[in-house]
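Sharing a structure with you now.
Removed from the display is one protein chain of the complex; every other protein chain stays in position.
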Amino acid sequence: MNQIDNCLEVRNLKKYFKTPAGALHAVDDVTFDIPLGSTLGVVGESGCGKSTLGRVVLGLLDATDGSVVFQGEDITNASKKRRKELRTDMQLIFQDPFSSLDPRMCVSDLIAEPLHVYKIYKSGVDLEKRVADLMDTVGLARRLAYAFPHELDGGRRQRIGVARALALNPKFIVCDEPVSALDVSIQAQILNLLKTLQRDLGLTYMFITHDLSVVKHISRDILVMYMGCMMEKSPADELFEHPMHPYTKGLLSAIPIPSIHVKRKKILMKGEITSPVEPEPGCRFAPRCPYATEQCRKEMPVLVEVTPGHFTACHQVKGEQ
Amino acid sequence: MSELLDIRDLVVEYHTEVGTVHAVNGISIQMKTGDTLGFVGETGAGKTTTALSILRLLQIPPARFASGEIWFDGKDLLKVSEKEMRSIRGSEIAMIFQDPMTALNPVIPVGQQIAEVLIQHNEITKAQSWEMAEKMLEKVGIPAARANNYPHQFSGGMKQRVVIAMALACTPKLIIADEPTTALDVTIQAQILDMMKQLKEDSGTSILLITHDLGVVAETCDKVAIVYGGEVVEYGSLEQIFDRTTHPYTVCLFGALPSLDKKVDMLTPIEGQIYDAISPPSGCRFHPRCPHAAEECSKKVPDVVEVEPGHPVRCLYANRFYAQNAEGRR
Partner (left out) sequence: MKNKKADFLLGDGTKKHSQWLDVWSRLRKNPLAMICLIIVILLILVAIFAPLISPYPYAKQNPGEKMLYPSWQHLLGTDNYGRDLLSRILYGGRISLLVSVMAVVISLIVGGLIGATAGYYGGGYDTTIMRIMDILMGIPSFLFAVCISAALGTGVVNTAVAIAITGVPSYARLVRASVLSIKGNEFIEAATALGNTNMRIILKHVIPNVLSPLIVQSTLNIGAFIMAISGLSFVGLGVQPPTPEWGSIMSSGRQYIRDFYPIVTFPGVAIVITLFAFNILGDGLRDAMDPKLKK
């Protein structure tokens, strides 16, 4: 495959945090590609390492092991200076539009901040023009330029977050749960905005969320994570039609469907996710898995391609298929 | 009166420095014993204010009950004395809060927290209350041996189980659950909802479930009230709301959800901003965002129209939309 086709290539990425109880395996051996202009959805429950993954990819956290290749360039150990340059190409949209905006700055200052930091414009007029353009792009009325974030509702605040991320014309954006804090009606507005921007500006997204219906809507490929490990990776539609990993199946069956005619058999998973501090060998999901065998508890399953493009890490899958 | 809970034209306002917040503008709901009512709406719709009004837990001032009555079990809760209210809270009406992390006292073992609720409302000894507390914990799927543990020794889902055990301790007639699973992961949410359903079947308690998630409603409720701008805009049984959706707002709510089984390129969001409770729009409160809004909508406050028995809708064109949508959305 041609190098340029992939915006991002992540190989065997690991991020361990030191804790008093031992190393916390927040991200453990994660490998994926994101083709240019497409969206990878990363799904998992809280504490599965998905947000850490996003930050390691962006270089906001140092990787313990593995590599991140962005547009053909290995940026895993980039210098501080290069990192700063890279921020113009790689941006982050935050989950909580309430705490991710400085309450003492007005809308136009918030949007102009990245432009100030990189000293893009010399004249104030050009700067204001760009801010005004950005406000139009994300659908913020210009009259709100001097409003403060607390005067706006969640949807408009998240639009500010999107405008800030777009200010430097990035190519790749990590969206960390950008709609989880929003109401349904507003969530749809932001999702549509992100999709339109992707189409118009050719953006590549890594979309981190816990909401499977959102991820299905926006992603081309989906990566399911559990306790730092990859459980399953597949094109979005394929994943929902033929989930293979028991964890994915459980996750899918746990979503409440807003319809009274769809009747599904529920797979109730016992127990809860624990924190992967010095994890035992064996499948991370084995303690909650209804199909776990002796082998699952002793041996870590590797990610295998079961059908074209559809990878899963489970000892039991081959037999089932 | 056969209703367990009967809220009539409740109006609650908050007086703040920036102006009067019209949080609840004439909400009326009825609940029968054993019902699970889903109270669905977005931020600022007045859901939580209504719930706190039932328990009279609102801070007065800034809040003010402008008018309305809340009849519970033959008593108007807005008129009873504070002392009587205290005996109702916890024993007859219990509340489950959204965040299990903050709803428990971190320095008291969970067993004791449950036991204390029991002692307050029943004439029992400490030993008896402890025994009952252990039983309650087992009921919600926590081994009795863990009654001595402190909240921080439990995970989020387990804490919510403890909170539910606390709410159920005095076998209340009504449980108000304010977004009980929003802070939890999907798989844990499924466990908790399953357990709540089970417990409800066993005890026959009525539940007022406040949520924004229509999926949760479809799985747990018998009746649904859709609230917007401090008013109930549509009310009915699950079938009425899900299959014969009438109010444009409800239709939009369904439309805005990304679907798991249909592939669409763009979602259909509800345009505009969330209802502003400080300067509410004239006429129908939803008209600035309504795709079918006519000129009349901004002038006339719509009355409630009963489009079929037990299915009131607050919209000027309720009958027309009912006829159009009754074909069935899916």
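Order as written gives the chain letters A and B; numbering starts at 1 within each chain.
In the analysis below, contacts are C-beta pairs under 8 Å (C-beta built on N, C-alpha and C of every residue); 3 or more make two chains touch, one makes a residue touch a chain.
Note that the coordinates shown come from a computational prediction; the quantities given were computed from them, not determined experimentally.
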Candidate in contact with the missing chain, chosen from A:Q91, A:S253 or A:T312: A:Q91
Sort through A:R142, A:R199, A:H242 or A:H261 and give me the one touching the missing partner chain. A:R142
Quick one: which of A:V69, A:A132 or A:I255 touches the chain that's been left out? A:A132
Which chain A residues touch the hidden chain? 58, 60, 84, 87-88, 91-92, 94-96, 99-104, 106, 108, 113-114, 117-118, 124-125, 128-129, 131-132, 141-146, 148, 150-151, 161, 164
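Just so we're on the same page, only the chains that are shown with their structure count from here on.
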Would you kindly tell me how far, in whole Å, the mean C-alpha position of chain B lies from that of chain A? 32
In the complex, chain B residues that touch chain A: 42-43, 155-158, 185-191, 193-194, 212-219, 238-239, 242-243, 252-254, 256-261, 263-271, 273-274, 289, 330
Chain B-touching residues of chain A, taken from the complex the two chains share: 45-46, 153-156, 183-189, 191-192, 195, 210, 212-214, 216-218, 237, 240, 250-251, 253-262, 266, 268-269, 272-274
